[in-house]
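Here the structure comes first, spelled out in structure tokens, and everything after it is commentary.
Removed from the display is one protein chain of the complex; every other protein chain stays in position.
Labels for the chains are A and B, by order of writing; each one numbers its residues from 1.
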Amino acid sequence: MPFLRNAWYVTAWSEALIKDPIRITILGEPVAIFRNDEGEAVALGDVCPHRFASLSQGKIHGDTLECPYHGLRFDRSGACVHNPHGDGVVPPGARVRSFPLIERHHAIWIWPGDPALAEPASIPDFSVYDRSDIVSSRDYLHVDAHYELINDNLLDLSHAAFLHPFLTTEGFAGRSRAKVEQDGRAVHSYLWNDDEPLTPLFRLVWDGDGDRVDMRSHMHWTAPSNLFLDVGITEVGGEPEDGPWLPSAHLLTPETETSTHYFWMVGRNRQPENDELGGILHNGIKQAFETEDEPMIARVAANMAGRDFWSLRPAILAGDAAAVRARRMLAKLIREEDQPVAQAAE
Amino acid sequence: MPFLRNAWYVTAWSEALIKDPIRITILGEPVAIFRNDEGEAVALGDVCPHRFASLSQGKIHGDTLECPYHGLRFDRSGACVHNPHGDGVVPPGARVRSFPLIERHHAIWIWPGDPALAEPASIPDFSVYDRSDIVSSRDYLHVDAHYELINDNLLDLSHAAFLHPFLTTEGFAGRSRAKVEQDGRAVHSYLWNDDEPLTPLFRLVWDGDGDRVDMRSHMHWTAPSNLFLDVGITEVGGEPEDGPWLPSAHLLTPETETSTHYFWMVGRNRQPENDELGGILHNGIKQAFETEDEPMIARVAANMAGRDFWSLRPAILAGDAAAVRARRMLAKLIREEDQPVAQAAE
Partner (left out) sequence: MPFLRNAWYVTAWSEALIKDPIRITILGEPVAIFRNDEGEAVALGDVCPHRFASLSQGKIHGDTLECPYHGLRFDRSGACVHNPHGDGVVPPGARVRSFPLIERHHAIWIWPGDPALAEPASIPDFSVYDRSDIVSSRDYLHVDAHYELINDNLLDLSHAAFLHPFLTTEGFAGRSRAKVEQDGRAVHSYLWNDDEPLTPLFRLVWDGDGDRVDMRSHMHWTAPSNLFLDVGITEVGGEPEDGPWLPSAHLLTPETETSTHYFWMVGRNRQPENDELGGILHNGIKQAFETEDEPMIARVAANMAGRDFWSLRPAILAGDAAAVRARRMLAKLIREEDQPVAQAAE
């Protein structure tokens, strides 16, 4: 299936783009990202139009990126502005693609589609991580699978009961109340578990009385693949706002048809100064993603062997409701993008 | 070339299937094998029909295998009999393939074809390894080659003179008398070497007088790829039954078009209590298979580069008679299986 091109995707965490350019392949296309001398993040097509070297292996000169092979320099618009050879005239065609880029919510967002349609307001809202009362940390995972398989994984948290002992408790899935909603480009999967035993993860931040809590796990997906997990606990019958909260962002950027960049971020509203606690929470989650989710999803991808999801006629369970809606919504958006005229004629 | 599906293949040695499920790909299809709580071996399609996880990574619950991703459980017929989600109703289509499986002669045999045709009596006879006077050991080798190239290797033992110094003597091939026969689904390649010097292997078990013996090397191939080597020595002019005997089984199961599971077993009729001798014999043979045959066959496969054997117009030598008959018999069986109507109409 083709990708949704007119959409925002994360290319890097802001803090990871410092001195050297970064090369990242998104939607099958290699991109060079760098900060110019004003600290502004710039994204250019990675392949020099002269001899096809990778600009991301080059050096930054002021507001330009210099090709490492023969020294052509490109500015933030993608134009070659310096040719050190011969009479120094820049030849026609010496130009690379430039991508709209926005730095927001600790991340650098890229728009691989039509630049004229790149609306910063359509970046999904992760402003919770900009709040002064939320401390957060970030990480990255490479997954050998099509990104929709990760959407599926995140939109059906019932898998946690079988795959993630640190994040759940025995029989958790069977005690959930569930609701699925959708609007615009979003699907929302709500789970509530009332009067539950504490999970090992939340035990680390629980500061209330007793061992039982109300827990909510609300996953918000925005097409094509940016997810926000609003997960928290409170005293039984209490108000959600009061309890410990561990909101996490799951920002999936297709690398190729068979691999995905998985950027994730986890925040907390407790003990902001306690770095040791932060490390334990971060690493507990990291271990679940890297040693439990990733191998499972990669195996699923290998078992599918490149075949289309629906062509395999999957059995559908109750917990698949949100993932199925997201798949259908995304397929529709991609069809509309690929056939804009037909769409207009409808 | 397609595979012969209506046939018995080995999937595992009995002693290797204990607690955990095993995943094995046969004829291009991943299969999960496990023992249920009654010790019965069961083979199911490995891919869960829900989200395509590998059942072989799951847990055994009584007589069912539980999917590691979302907990569906499948019984020995392949039916999903437990859904831990929502109302617990098992959705239509929640079913995997179940394979006929027979445990016999130390091995677990699978039938990848039409279950209605799976006749236990057609498992090749390796009952020699069930005899109380024969001690045997088993091993496994993965070969990066189409299984017919291993058939070829085993049906023309003249290669031993050039590849296996431990198994033969100088000039052995030139002194053999040969005969090839065929019947039903079998090809038999008989070699006799009379009044021969002892080979290094047989010297280890020789308990007669002198240094010269009569030796027989009789390879019996049953389509598609199960072979029995009846190899033994006796005093010059003596009766075969009396002499040392090292019968070996070579059970080839196609993994893919380009790789093969090679299960092998070697027995002896001498010194049943002598484990050290057993180890020396086993490892001498293992070394020949792993360091001499396998690299040679894998290189042949690489040199063929996916091209059909006959399309390469091979030069044919005297020693190829049995292998050529086996190739033709197998090709005929596969054609008949793929065109059952045409066959019936003949």
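To be clear about the criterion, a contact is a pair of C-beta atoms (placed from the backbone, for glycine too) under 8 Å apart; a residue touches a chain by one contact, two chains touch by 3 or more.
Quick caveat, the model's predicted, so the values are computed rather than measured.
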| item | value |
| --- | --- |
| Option touching the unshown chain, where A:P68, A:G174, A:P272 or A:P295 are the choices | A:P68 |
| Chain not shown: contacting residue from B:S54, B:N83, B:S136 or B:S158 | B:S158 |
| Chain not shown: contacting residue from A:P30, A:P197, A:P240 or A:G284 | A:P30 |
| Missing-chain contacts mapped onto subunit A | 30, 46-47, 49-54, 57, 67-72, 80, 83-87, 91-94 |
| Residues of subunit B (touch criterion as defined above) contacting the omitted chain | 152, 156, 158-159, 161-163, 173-174, 296, 299-300, 303-304, 312-319 |
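Operating definition for what follows: only the chains that are shown with their structure count from here on.
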| item | value |
| --- | --- |
| Distance between chain centroids, defined by C-alpha means - subunit A, subunit B (Å) | 48 |
